[in-house]
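Note that one protein chain is taken out, while the other chains of the complex remain in position.
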Amino acid sequence: MATQASDFQTLSRRYTADKPFRAFIQKALGGYYTKRDENKANFRDWQGARDLAAETKYEAVNHLDKYLLEFEQKITARGAKVFWAPNAEAARDYILKIAKENGVRSIIKSKTMTSEEIHLNDALEKQGFGVFESDLGEYIVQLRKEAPFHLVFPAMHLTRGQISDLFQKELGSEATDEPERLTMIARDVMRRKYCEADMGISGTNFAVAETGMISITENEGNARLTTSLPRIHVALLGIEKVLPRLEDLSLFLPMLATAGAGQTMTCYNTMYAGPRQPGEPDGPEQMHIVLLDNRRTELLADAEQRDALGCIRCGACLNVCPIFKNVGGYSYGTTYGGPIGSVITPHLRGLKDWKHLSAASSLCGACTEACPVKIDLHHHLLQNRRNGAKAAPNPLEKITFGGFSMMMGRPALYRLAAGLGRIFQPLQGLVNGTILDPLRAWTGSRKFPKLASTSFHEQWRKERGGRK
Amino acid sequence: MNGGRSIILNRIREALRNNPAPRPHTSHSQTEAAAGHNGHAQREWLPQVGTTLPEQIDLFAKISEGLRTECHRVPTIEAAREVLAKLSAESGWKKIGSHSHHDTDSLLQGIGLPVVRTEKGYAIDDLESCDAGVTGCEVLVAQTGGIMVSVETAGGRALSVLPPHHVVIARTSQMVPDLTAAFEHVKRKYGKQFPSFLSFITGPSRTGDIERILVLGAHGPKRLTVLLID
Partner (left out) sequence: MRISLFVPCFVDQLYPNVAWSVVRVFEGLGHEVVFPENQSCCGQPPFNSGYWDEARSAARVTMKAFRDAEVVVGPSGSCVTMIKVFYPDLFKGEPDELEARELAAKTHEFSSFLVNVLGVTDVGAKFDGKVTFHDGCHGLRELGVKSEPRALLANVKGLELVEMDQAETCCGFGGTFAVKYAPISTAMDEVKCASILQTGAGTVVSNDSSCLMQIRGMLEKEGSAIRSLHLAEILASK
């Protein structure tokens, strides 16, 4: 029976075997490092900035109710409606209700991973609403009926040839191998959609409590268009996105751009404080904020891992993760992949079914090093493993480690076992690499070292004598 | 209707009650105090900006150029008009969008093109078929080489993003050193009556979604021109 864990094994095996694909992904990410380091160097003190960002998120997350209430009060005073959604279903139902009540037919969306999380598009389409993704990468994967490959770069796994074929097939456009031409094709399609859509659905990068604003960071301009022309704006955000003060954005906007895309600032960083106000010439008549819990409060309750709620969804941890770089975004089977996904998915979707993502890591710590808000990512993977072993121990592992600990708990027994190992190693040599080889997971691709003829223990005792 | 509200608030309060999380490992002891905040802690870590206006203008020009923004320094509004006329002729503009605000009116004198004005409302298709959008701005930000716009200074939300060429008329007196200063300006000017829309624009629209190759003009304007009057 396929489980999430076995799916991961199957998918990761497939993707790691695809060497050209791996090379393509790594090339795509290569430029990120250079740009990111250039922009980090612009900061007077990148580590100091991280410290301040971590402290600010600590303050926000540990006083979450206070800041959410302040945010709600300020933005509703300007006419926005705030809906608190305890789970995905409530969020979907609310958005559907607004669409139905307002005679909405066509919906345009800007990038929001939160909408992926709640499977919003599916629900809207089933009810007969036309939904168009305006972000170029999201639009491409929507046409291919695929999920986004990466938090920030949804279509990074596709070549221009694949995208050209896709547009030819779905849009009837001419074949081209120029990224510029392909972008213009998508732009032309979208322009009509912006002008015709009744409702625009966006995500939110940050919600500011002090002034009652939401902030959206982007490069393309599609979020600005999504939130300017349609008569209804729905903004979706996880409850953890709230920041205390407007000034906090002067730190977070450049940090998000640097860590996420290697830019000092992205092209557009827009703060929305409500629907169209009296006297304003355009903008939506209605603005709805959907605050989503969907088990984030369970992560909040885990004080050890609460800092994971500080995530600004920059994707830096994915970009530096050697696992991600070799297995790609689809192997994870979740909305949020990479290190942050491996940390939070057990909380958001269940420990038993998702603890394997925390095991599929060498704990190298590159993610923790890269995280702009200093989430202790790789240590949280260890904690998930501990929690997983307690809640649902793997019987074989429990026995093996029980035996291991018994052996290592008695040094004399350990030395005896090592001696026995020497006797059996030649037997392993006979079956090396075959189906009978107990070490074949290793020996399939690497040589296994021979046990030394005598251990250091034995040699020391012989040369230096006596017990110490 | 909003039963979800009390459910979520209760969950939050339960989660946080008597359940403290470890503070982040920070290497700078100052940040703990700074996080109490006076809004200026950020300045210690963010990229450095010169303190004089000429330095800031130079920095702005340098960074914005790197972002492919076309920055023209002009001595007077008349000179700005000439640059605009040249742009119009080169690009073959047939119709532009704008709004009535400080220098935009003066700038557009004698432009000789139909102008879709947005401040009293407009038809979307009218604006969509404009070749350029001409606006003012709130401030220019030296640190990022970008500008900040608002409903009032950019004729609403769409004028500065829908037409394929965005032209900004600004004065060097509008230069502020950094993002923190931009937010201070906004708070001073608007007090508690914030407009529904404020935006930092830092270069023409772009995407790297196809093979991580940079393409300008993804959805927003492909060209951004700043006419900066001394």
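For this structure, a couple of remarks:
We just call them A and B in the order they show up, numbering each chain from 1.
Here is the rule we go by: contacts are C-beta pairs under 8 Å (C-beta built on N, C-alpha and C of every residue); 3 or more make two chains touch, one makes a residue touch a chain.
Computed from a predicted structure; not experimentally measured.
Judged over the whole assembly, touch between the missing chain and the shown ones holds for A.
Residue in contact with the omitted chain (choice from A:T3, A:Q73, A:Q127 or A:Q459): A:Q459.
Residues touching the missing chain, restricted to chain A, are 9, 12-13, 16-17, 22, 26, 322-323, 325-327, 359-366, 368-369, 382, 384-390, 393, 397-398, 401-402, 404-411, 414, 418, 421, 439, 441-442, 444-452, 454-457, 459-461, 464, 467-468 (touch as defined at the top).
Convention: only the chains that are shown with their structure count from here on.
One simple way to say how far apart two chains are is to compare their mean CA positions; for chain A and chain B this gives 28 Å.
Against chain A, in their complex, chain B makes its touches with residues 2, 4-5, 7-9, 11-16, 19-28, 31-32, 34-35, 37, 39, 41-42, 44-48, 63, 99, 118-122, 124-125, 128, 144-146, 151, 155-158, 161-162, 178-180, 182-183, 186-187, 194-213, 215, 217-221. Within the complex formed with chain B, the residues of chain A that make contact are 28-29, 31-32, 42-49, 51-52, 54-56, 58-59, 61-65, 68-69, 78, 83-86, 90, 134-137, 140, 153-156, 158-160, 163, 179-180, 182-184, 187, 190-191, 194-195, 211-213, 219-222, 224-225, 227-229, 239, 244-251, 253-254, 261, 264-277, 280-283, 287, 291, 293, 297-298, 300-301, 303-304, 306-307, 374.
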